[in-house]
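One structure is given below, represented as structure tokens, and several questions about it will come after.
In this view, the complex is presented without one of its protein chains, the others remaining in place.
Up next, chain A:
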Amino acid sequence: MSFNHIVIQNIVRDKWTYISYFLSSVFSILVFFFFLIIAFHPMMDAIDTNSTLGIVMILCSMIVYIFSFVFIIYSMLAFLKKKTKSLGVFIISGASTKQVRKMVFRENMLIAFAAIITAIGVGLIVSPLFLMVVKNVLEAESFGMYVPVQAIAMTFILFSVLFFIVSQITTRFIKKEEAVQLLKADVTQEKLIRPTPWRLFLSILVSAVLLLPLKESPDVVESLGIVYIMMLFISLLMTIYIVLTQGILFTIRRLQKSASYYRKTNMLFVSNLQAKGNSHAHVIYLLSILLLAVFVTTSVLYSSYYNVEENTEAVYPYSFQYISHPNNPIEKEQQDIEFMETTLEQTEGDVDAYQSAFKTDEDRRIGFLSNTLFNALGTHEAIALSDNQYYVVAGNAGVMPNTDAIQDYVDDPLQYVGLEERMILVSGFRAVYYVIPDAIYDALNYPEYHVFAYELEEWTEKRDIAEKIESQLMTEPGERYVSSKISLYADELFVKRVIFFIGFMLSLIFLSAAMSILYFYLQTSLAGEKEKYLGMRKIGLSMKEMRVIVTRELSILIFVPFTIAAMLLFTVLFSIRDALSPAFFQMTTVGVGIILLLFTLSFFIIRKAYFKKLVA
């Protein structure tokens, strides 16, 4: 019997201990592999790695990989804990710690390679279906099937390295004393939660102090940058943990003092909660954080998806906009406009046409409009200026313009009457526009640009028209500037769809990680629980009473994290409610509702399966 023989027999003879670990590894790898299949798709070459989408893709791959790393470490430790007792048998029969480590390391690597190969195999089989889904979700025809050689190679290499490192690290956690101790004592008591009022107070204080500048003085936040964010993040994570454990302790104490403690199954339930307080708290904490991540990714990414139309209109106000440079020959301009108008006539629905002009100081990128010319751009409320007044319009979306540079161009100072922050022309074309009385405008000696703008009904549906016009009329610097919010919207929508899809995958990863953590936890404690309930059944605990206790315990493990995550999410959303639309709140609520439904469903499934295993 060689050493490797023992390793293999360990796995084969005890497959159920290994299978959960194997499956969660396969799952992590599979998700990462799918991610790479999209990332390395030939179609994705079109995306610039410096664009938002490129950065999001890289960032997400990193998150998925780091997450897999953490998750696999967690699975491995949970698995190791489950195995400690059997390792004790090896140690007591004379294996050195080094040998046991070597054994566990080999076992892990064996499982790791099996998991990697299984994941890639399953991935390849499912990938055509997956790409079809992607194609439909992204509405991108070009997302066809391909052989993802790069994805296979990268998954294989990265996860081999990952498993190698993780196995090396985790085998260090095998402690001889602990394993032997486990072998000797049939009952080991985990540490109870201690009351730590000072830590609780301090953590809340620190988090509160760190949160304060977020609302009160944004400049402090800006100057500290990433350091501040990290500090806040860590402090919040710690505070949530401490509040959670202390909250559980407080609840247990309250329940123990309550009059109904000695009634029916209450005592069994509460004492069980107390005895497992710490490990319950860990699981609840992990699940809460993962769920919060799920909520935030779906919610934030949805919000970006949701506002595309608004955001597009904020930078490109018109369906089509044609700005003619003073150097553009008048014949050409007329020819272009004629082409545009005849093309637009072919569409269904109304077309509103606007014609205007502005003079400009090229050096300072300042535009001037007369009152009449401004009113001719129909998307804004008309204004009426008297002889000595002026009005300011921002030239870049989201940037406050200089409001008094106009005084440099007039003899008598003009009076400032107001500011329009919404764009009247494509964002960034000029830094600022000043609307001045017609007489003053006529007197200004600067070259004049002609503006032709068209607004279509149901413009988001008119992509074909946009393509037709843009294929003929392209921007020619120094002559004409053509822009359309229709094509910008289509491009943005695609980007947002990809991001949304990635976000959806991320939240799926977090969600399934949460589920596997729960699964591991229940699996690990199953043997002990089974014995406990068997003993109690002997002295007269009915199935029904047992079901009551199990139901309560599982609902705590499943619904408490959900409640905590939902509460945190809505607290955050409420504190930034001014920046959010009511529709966003509605959608978030629907999203949380769907996850609640999923949780309730899995609660019933888990309860049934767990109960079945308990009484088996």
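The criterion applied here is as follows: contacts are C-beta pairs under 8 Å (C-beta built on N, C-alpha and C of every residue); 3 or more make two chains touch, one makes a residue touch a chain; residues count from 1.
We adopt the following convention: contacts and distances are computed from a predicted model.
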item	value
Record-based protein name (UniProt) of the chain missing from this complex, from "Acyl carrier protein", "ATP synthase subunit a", "Large ribosomal subunit protein uL3" or "Putative ABC transport system ATP-binding protein"	"Putative ABC transport system ATP-binding protein"
Per the touch definition above, residue among A:Met536, A:Val572 or A:Leu596 touching the missing chain	A:Met536
Per the touch definition above, residue among A:Thr265, A:Ser279 or A:Asn311 touching the missing chain	A:Thr265
Chain A, residues in touch with the chain not shown (by the definition above)	187, 189, 259, 262-268, 271-272, 274-276, 532, 535-545
